[in-house]
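Complex shown without one protein chain; remaining protein chains in place.
Take a look at chain A:
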Amino acid sequence: MINRILTMVRKELIDAARDKRSVMAGLYYAIGTPLMMCGMFMMLISQLTSPDDLNIHIQNPDKAPDLVKFLASSGINNGASSETPGLKVKEIYLTIADDYPEQMAKGLRAEVTLVADNSNEKLQKSISRLKKQLQAYASEMGSLRLIARGIDPRVVQPLKVVVEDQATADSKGGIILGFAIFTMIYAVFISGMNLAIDTSAGERERNSLALLLSHPISTWQLVMSKIISVTIFAMLGLALILIVSKIAYAFVPWQELGFAVNINPSFMLVMLAVGFPVAIMAAATQLFVSFMAKSFKEAQSYLTIVLLLPAALALAASYDIAPDTLQWLPVSGQQQALMAYVKGREIPLVQLAVSSLATLGIALALTFGLERSLKSEKIVFGL
């Protein structure tokens, strides 16, 4: 009984390992995706952490050398005075009034005019950055004037707003890692897919299904062996993507973001454990769908549509869409639990258990369906 299943699993794995299409599909995904993610993170980090110098047009800079120096210290430069050729100067004009020095000296309001197209979205960030710096300069000057008059500047600042960022380093990385986790869970679906098609629709296409069934094996043994084989492939894909991610993510300069995305052995173990039921469900789903198809190509086109569903669930979970419902559902529940683990929060065990059980329940139902369909003359012979 068990021997026959083992025999069939061994044969499936040998067969699949020699099938370039099956192996490559898993490999490309498991190796390519972490590298792609790393590239994306690096781009993101370089954008977030080192804001480019903002070059604007400052008119009359010699009237307010102190203000110009203050702006330059926060990376806002007068592009007009720069001699670097090809320097990108934004269409923001800061005009310092002619009477600026006199007004400042008298302790009155000195006028600076900011001219820019506020409807231009690309400029908005730069404009608000400039405004913030101007306000900072103004309040600094204001405080100095009060002190010169013997008044505590705190008198005019009745509110002191203290912002404490509660986000730990890891929880900030969670959003990014949410997507990374999605790509890992999805590996389970991608890695086994070609084998699932080859061993079901392919078996029909090659006419070997009827031969298999004419041997003294039960349809249960056949279904179990196929699910086991595809699950093994899916888990190998998951293990591979974890290993590649571990190596690749080490090259991302996380420290510049102020948090670390760390794929440590304990995360890898949790991921494998949580991913296992998903892998079984993926195997059962893919086999069930592709046994309906008569040829490899037909199965491929069905599966492309079917695989949108787990992708949608996992993505919805990583973007926090309807989190209360999704935490109980298959795939999205596991995704949320893994994200919680990554953010250093407690894993929602009840939800994880429910969604894992739901996952296994679907797998079991599909296994029953598969077993039934293999008894159907329509599926086996296409009658």
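As a convention for this text, a contact is a pair of C-beta atoms (placed from the backbone, for glycine too) under 8 Å apart; a residue touches a chain by one contact, two chains touch by 3 or more; residues count from 1.
The rule is simple: contacts and distances are computed from a predicted model.
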UniProt protein name of the chain not shown, from "ABC transporter", "sn-glycerol-3-phosphate transport system permease protein UgpE", "Sodium:proton antiporter" or "Response regulator receiver domain-containing protein": "ABC transporter"
Candidates A:218, A:262 or A:295 - the one touching the absent chain: A:218
Interface with the undisplayed chain - residues on chain A: 3-4, 7-8, 11, 14-15, 18-19, 206-218, 377, 380-381, 383
